[in-house]
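Of the protein chains in this complex, all but one are displayed in their positions.
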Amino acid sequence: MLGILKSLATAMSAFVRKPVTVQYPDQMRKLPSRNRGLPLLVWDHEHDEPVCIGCRQCDDICPVECITVIGPVENANYPPKDHDEQACKATNNGVCPHISPRRTLPERFLIDEDRCMRCGLCEVVCPTDQERYGNQKAVVLGTGHISIQSSVYDRRENVLDLEGLTYHSRVLKLELNAVMGTKPPEEGLLVNSPQAAGVRLSGVIRSPTEARPLSTGTRLKARLLKLYAPLWLRLRGLPRKKKPPANGEALSGGAAGWPSLSESVRGKTKAIARSGRVPKISDGGEKAQAEGEEEAELVETDKAQ
Amino acid sequence: MAEQQAHPGQQQATLVAPPPGTVVDIFKEVLSDIELTPYQTAGDVAIVVQREDLPRVMKTAKEHPRLALDYLRCLSGVDTYKELEVVYHLYSFRHKHSVQVKASCSYDEPHMPTVSHLWQTANWHERETKELFGIIFDGHPDLRPLLTEEGLGYYILRKSHPLAEIEEWQEDYLKLAAELEAKTKPAAAAAPAAPSEAEDRAAKVALAQKKAAAIKKARDEARAKGLSTEEEKAFVQQALRAVEEEEAKRAPVAASAAAAPTPTEDRAAKVALAQKKAAAIKKARDEARAKGLSMEEEKAFVQQALKALEAEAGPPPAPSAQAQAPAAAAAPAPPMDRAAKIALAQKKATVIKKARDEARARGMSSEEERRFVAEALKKFAAEQG
Amino acid sequence: MIADNPWVDALVRLGVLAIAMPLIPLVLVYLERKVIGRIQMRLGPMRVGPHGTLQTVADTIKLLTKEDLRPRSADRWTFELAPFVVVVPTLVAFVALPFTGGFFIRNLALGLFFIVAVSGLSIVGFLMAGWGSDNKYALLGGARAAAQLISYEIPLVLAVLAVAMIGGSLNLEELVNQQGRVPFIIWQPLAFLIFTTAGLAEVYRNPFDIPVAESEVVGGPFIEYSGIRWSMFQLAEYATTLLIAVLASLIFLGGWNWPLGNEAGAWLQIIWIVLKTSFFVLFFFWARASLPRLRVDQLMAFCWQVLLPFAFLQVIINGLVLVYGWPDLLLGVFSGLATIAAAYLTYRSARQAVEPYSPRYQTVRSIS
Partner (left out) sequence: MATELPPPVEHELETIDLNINVGPQHPATHGVFRMILTVDGELVVDADPVIGYMHRGGEKLSENCDYRQAIGYQDRTDYLAQFNTEWTYMLAVEKVGGIEVPERAEYIRVILGELNRISSHFMFAGAFGTDIGLFGTPFMYSFRERERIQDLFEEVTGERMMYNYFRPGGVAWDIPDGFKDKVRDVLKEAQQGIDDLDGLMTENEVFLARCRGLNPVSPEEAINWGFSGPMLRATGVKHDLRRAEPYSIYDRFDFDIPVGTSGDVYDRYLVRLEEMRQSARIVEQALEQIPDEGPIMAPGIKRVLRLPHGEVYARTETPRGEYGIYLISRGGEGPYRLKIRSPCFCNLSALRNMAVGNYMADAIIILGSIDIVLCEVDR
């Protein structure tokens, strides 16, 4: 009996203590500066090119082969041999484009986020933090706040290309610069940015300018839509799944196919990828497009106004 | 790195003799008539014994009061490219000394005496080693596969077993992107694949089914006879053993019938085939995704493709000339394709850059800029196409 | 009387019950989640509605709209009827339960007897659920539920009997009035403890949640249920919790009376009964969060070897007091002493020297 009373007393003593719950989306905990998240390619805003030199060391070291680097290719902005800046300026309206410290660039830099095991070895081996490359790692995992938005529907959507990889580092330019500065701050910067919230909430990656804070009403709408979208679809008599193509023709037509590279950031979204609003759709895709747009309407809650 | 470390003919470094006063001396005293090769590892002292001597050595190690190695720490299998080794790490709670015992067997006759009657912990270790290395421990009470219930049929931790390819999503992605841009029509989903593994699996399944039937029959019989649970179990086991023996008798016949390919060749061929098949599946899946099929439809589609492949590869050694020709044509294609792709991508990159610069010069917003670039790309693609 | 016509009156009362009953679990579940959350230093539900108050409503909607699954191999009628068999007796028991002096449906002369008798019926439903699901876990759970409920019914009834002996009636209203300023818990702490313990077992709450043990039989009889049928089981569970809590406050804590006077007004009566009931309900939640689960044989042993003898002891003490006309004070002293003895015995027996307790098989059978 005494032991039982002791148990009850312990439970009651916890009852009167302060709860430790952190209400996550409302209160975000501060991430330490070493936090490892999704590996990202850092964009060099000064020269408008990735920091990466395409040396492929990260490709080699990655134990799970989630990084694929193709290249390197020559960097057009790198000053050629016996480069005469004055002459160059004279020919180029007074602006010499050959200012890059990087002789080479990666042709393609792909990271399969789903396969990554966040070991951080790519960041460790990255050689671009040397003086001549600008003291900055090209591949960083140090931005954990971004990894929270990485949930997507299809695994393949987690393969990012150059534009997708540097997307965050462009959108969140200020924040990233602070984190990636020569001396990292004590506590990692918490990017509680509206862009991040918007991206997460609606499940749609926008182009940088489209990203903007969401109003409370929109958030609510998004939640409701998420909850009741299947119900709506049923009520409106829409098929929930698309019918398979009747014959093999559509197979080769590339209907609603893979988005082109420049579209791939948008292609991350389920809605757009399905909607077939990708250029070059064969005629067979029109119906799918119509259906897909309705679906996209549901998912992409606040379309471009 | 794998090539460097895994040189079959590479000589092992010379063995360092252990310093005097270790547990090896006791071993030598106690087992003076047995040939023991002691050496010093970076941790414990080790002795190499002959397989024939192993039961005696181990029994003595456990039961001799001066050794009293009553704790089996670890039992590992090692594939040295020349033979299979089993390494035992022993520890004595009484004398606080530890030793490493090593014995080896050949690939052709992968048998080792069990030690599970001495240390019960060896039971699962030996089951696991049997499963992963194929070393059969004679006298073990229960050598069922441990980690995979039905057994794999091949030994994954042997060095001859290759590490499976990881699916390459990136490659897919590149391929798809290039295809879409170049407006090339995807090739028909006809790649040769062989049902060899499937057959193998089917045989296994059939065996399991047979076994299950035997078990059921035996159990029914036992119940009808009114045996106790204990007896029933024994009865069932007997029946099972009978089935296994029968199967084992049949196996050599089958083996001799299909003796042409050596096991390793067979294995390699199987792996190659499986890879081919995986490629086919991947392709079919990609196509299905590209078409925007739902999950279930996709599955069905893939299955259909697979079935088609199997049907096609039904008579493997007699492919039609038609089937061969595309294969031959497809073979040299990838490298060319790749180079072309790179060139195309480079060209495209310049187009993008140009367009972007122009857009910037015109002072467009990012959104407009994107659109502009996309248009430029479209134009470029049209030119190419 | 709410209305003049007895039929209308009865209908109105029944209507109030019928509306209140499904709402009670909503409140109780919310309360339980909040209380247990705080005990575990969490916040509990916080998202739906202010401080999560609408969480249970949302859950109910979810449960009601969920697909009602039935395993193909289940015994159809047994499986589908079981929730009703569990729910109906519980609700019927409320018919005879007076909440205050004026707020009840029917004040039966044998009210206490009726409640105990009817609420015991729900065991049939558990057995049906266990059998009809065609699931081994459910079967085990159903068997455990049956064994537990039948066993614990006996000390429960004996504790109630002890109260009825002193109160001299089986009418609940009269029992409450009998208690007056001094509730029965003062005179019969042993009966109170036995009633609470057996009551915990009746509602399958820790440490007696053996039939539904999550880590052993994964929900027991409810394992195959989903949607509305599952929520009916939940309704029954929380209704029984309330029933036991109200009953305990009626027969041990003096019901709607309070120490300063019997003649409380109707509103004061409601406040008192709500306070006393929520004490029990919160105690049940508290116990759930802080006590582990007994094993099934220990549960039975505890019932037959501890609770039952002590319940008889209480009955005997009461009998002696009644026959010889001893003062109530003596009854309290005796009962209190017995309570302390029971507590001590539990304390000792749990700490006695360790010895193998279960019929261990001689050797492990040969490996098959």
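All chains are identified by letter, namely A, B and C, in their written order; residue positions are counted from 1 within each chain.
Just so we're on the same page, contacts are C-beta pairs under 8 Å (C-beta built on N, C-alpha and C of every residue); 3 or more make two chains touch, one makes a residue touch a chain.
Since the model is a prediction, treat every value here as computed from it, not as a measurement.
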### Message
Using the touch definition from the header, name the shown chains in contact with the chain that isn't displayed.
### Response
A, B, C
## Note on the structure
From B:Leu147, B:Ala242, B:Ala343 or B:Ala382, the answer for touching the chain not displayed is B:Leu147
### Message
Using the touch definition from the top, which of C:Leu23, C:Met41 or C:Val182 touches the missing chain?
### Response
C:Met41
### Contact with the hidden chain (one of B:Ile26, B:Ile156, B:Leu207 or B:Ala300)
B:Ile156
### Query
On chain B, what residues meet the omitted chain?
1-2, 4-7, 10, 12-13, 41-44, 46, 70-74, 76-79, 87, 89, 93, 96, 98, 100, 119-125, 128, 146-149, 156-157, 161, 163, 220, 224, 226, 229
### Message
Counting contacts across the full complex, list the positions on chain C that touch the omitted chain.
### Response
36, 39-42, 136-137, 140, 206-207, 209-210, 213-216, 218, 288-298, 346-347, 350-351, 354-361, 364-365, 367-368
### Task
Could you please point out the chain A residues that touch the chain left off the display?
1-4, 6-7, 9-11, 13-14, 20, 29, 31-32, 34-36, 61, 63, 117-121, 124-125, 141-142, 144, 186
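Definition applied: only the chains that are shown with their structure count from here on.
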### Query
Between chain A and chain B, what's the gap in Å when you average each chain's C-alpha atoms?
35
#### Entry: chain A: positions in contact with at least two other chains
none
### Query
Of all residues in chain C, which touch chain A in the complex?
35, 37-43, 46, 286-287, 289-291, 342-344, 346-347, 350
#### Entry: Parts of chain B lying in touch with chain A, wherever the complex brings them together
166, 169-174, 176-177, 179-181, 183, 185-186, 287, 289-294, 296-297, 301, 342, 345-346, 348-349, 352-353, 365-367, 370, 373-374, 377-378, 381
### Message
For a test of understanding, state which residues of chain A touch chain B in their complex under the given definition.
### Response
64-65, 68, 70, 73, 76, 107-108, 110, 112, 115, 154-156, 159, 161, 207-210, 241-242, 244-245, 250-252, 254-264, 274, 276, 279-280, 288, 292
